[in-house]
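Then we have chain A:
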Amino acid sequence: MSNTRQADAVSPWRAPILFLILVALFVAEGTMRNALFSGSWNTALAILNMGLISAIMALGVNMQWGYAGLFNAGVVGFLALGGLAPVLISTEPVQGAWAAGGARVLVALVVGLGTLVLAAQVWRRFSGPLRVPALIAVLIIGFVVYRGLFDPAVMAIEANDSARTGNIGGLGWPVLLSWPVGALFAAAAAWGVGKVALGLRSDYLAIATLGIGEIIVAVMRNEEWLSRGVKNVSGIPRPVPYELDLQNSPDFVARAADWGLSPTVASGIWVKLLYAGLFGLVLLGLILLAELALKSPWGRMMRAIRDNETAAEAMGKDVTRRHLQIFIIGSAVIGLAGAMMVTLDGLLSPTSFNPLRYTFLIWVMVIVGGSGNNWGAALGAILIWFLWIKAEVWGPEFMRLVTAPMPEGVLRDHLLGSAPHMRFIALGLVLLVVLRFAPRGLVPEK
Partner candidate 1 sequence: MAEPYLSAADMRGGYGKADILNGCTLTVERGQIAVIVGPNGAGKSTAMKAVFGMLNLREGSVRLAGEDITQLTPQERVRKGMGFVPQTHNIFPTMTVEENLEMGAFIRDDDFRDTMEQVYTLFPAVAEKRKQNAGELSGGQRQQVAVGRALMTRPSLLMLDEPTAGVSPIVMDELFDRIIEVARTGISILMVEQNARQALEIADIGYVLVQGANRYTDTGQALLADPEVRRTFLGG
Partner candidate 2 sequence: MDILNALVAILNFVVIPAAAYGAQLALGALGVTLIYGILRFSNFAHGDTMAFGTALVILVTWGLQALGISLGPLPTALLALPIGIALTSVLVLGVDRAVYRFYRRKRSAPIILVMASVGVMFIMNGLTRLVIGVDEIRFDDGARFLISVQQFRAWTGLSEGLSLRVSQALTLVVTALACWALFRFLNRSRAGKAMRAYSDNEDLALLSGIDPERVVRLTWLIAAALAVTAGTLYGLDKSFKVFNYFQILLPIFAASIVGGLGNPLGAVAGGFIVAFSEVAVTYPWRKIAAYLGFETDGLLQLLSTEYKFAVSFVILIVVLLFRPTGLFRGKSV
């Protein structure tokens, strides 16, 4: 990584050209209707919105990887954790849920955390032969008390109108507020993992984050009182108007007619444009902050550590501490993106958090875009997202083209049916090719 970073001259036009290509792709998607493009602005904007959110995720990963060389293999977990925030903060409170067991769950969680803190204290304060038995005793007693409080509380909450809700519900606060909360959730988890796994060999962080990612997703899937698990939480409030309300507003319908659009299409486009504006604002703000931070003494030190960890350590820099900082910040950004994504979907679907899609796809975005460069990561994210979505359409088209001369039969059907799997192969190839032949990505670090 560090040795490929020598400053070969890179055209300053790389980023603008990539940007123009992206614009062209989206315009094509919005206007041209053929085998390759849908010709629908609604589709184009939907891809763009998720692309913008992907860009924020990529920004977070880029902070960790590009600026510190940390491999976070559990992006999906931090994302899911962030996505929990809109549910807990902004959905309407569930009638009777808090009375059923809210306080008890909170107490149980405090007991659980307290047990861990106490165990750590015991380990630190005690010495001699009593140390290990004391630690085990604390953990066992703590666990029994925790389960004793937690299980009945959860049962009570889940029994509360389980067909419609059965979860603890939210606070009913504005949804925008839940975004920074999502970032906080992810940051807290990152602190825990980073504290343990950082400062050891570099692979360990990758493995530990892989683990925490899977666990967070498992928690979301199974803790129905929290996230309703497979039943999903829908009806998460929006920061923008609903299409239906717009279509019912005579004012809006009239304006849509001026543009020559049907109210249905126009309302969809308008809502998506509002989202795009909101997400774009967040993205630009984050890039601005990241760039400012990088130019500060703190950022310079960060890069010095990345480029030569040993030298930085010899100069008295606390490398592990810096790594922990950047790991937390990067994870917070990923959590923010998670909250934004759930807001956009209006739905928390714990079963949809798939590591291939939400961890490794984001990695490809960063590597392709240009690790170490915020603009590169963002542009790479939107580009890869566009291609990922379109591959769903293009893959089968391509397969049909390839298999056209083949006789009808099992093999042809099999190939046609397995076209979606080609996405994984393509993605892997793109990652390997970029890593090998253009390790600095499309828009290299300056």
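A quick word on the picks: all candidates are chains of the complex that A comes from, given by their letters.
We take it that a contact is a pair of C-beta atoms (placed from the backbone, for glycine too) under 8 Å apart; a residue touches a chain by one contact, two chains touch by 3 or more; residues count from 1.
Just so it is clear, the model here is predicted, and its values are computed rather than measured.
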{"item": "Which of 1 or 2 touches chain A - same complex, any copy", "value": "2"}
{"item": "In the complex with candidate 2, residue positions of chain A that touch it", "value": "1-2, 69, 71, 73, 143, 151, 196-197, 200-204, 206-208, 210-212, 214-215, 218-219, 221-222, 355-356, 360, 363, 367, 417-418, 421-429, 431-432, 435-436"}
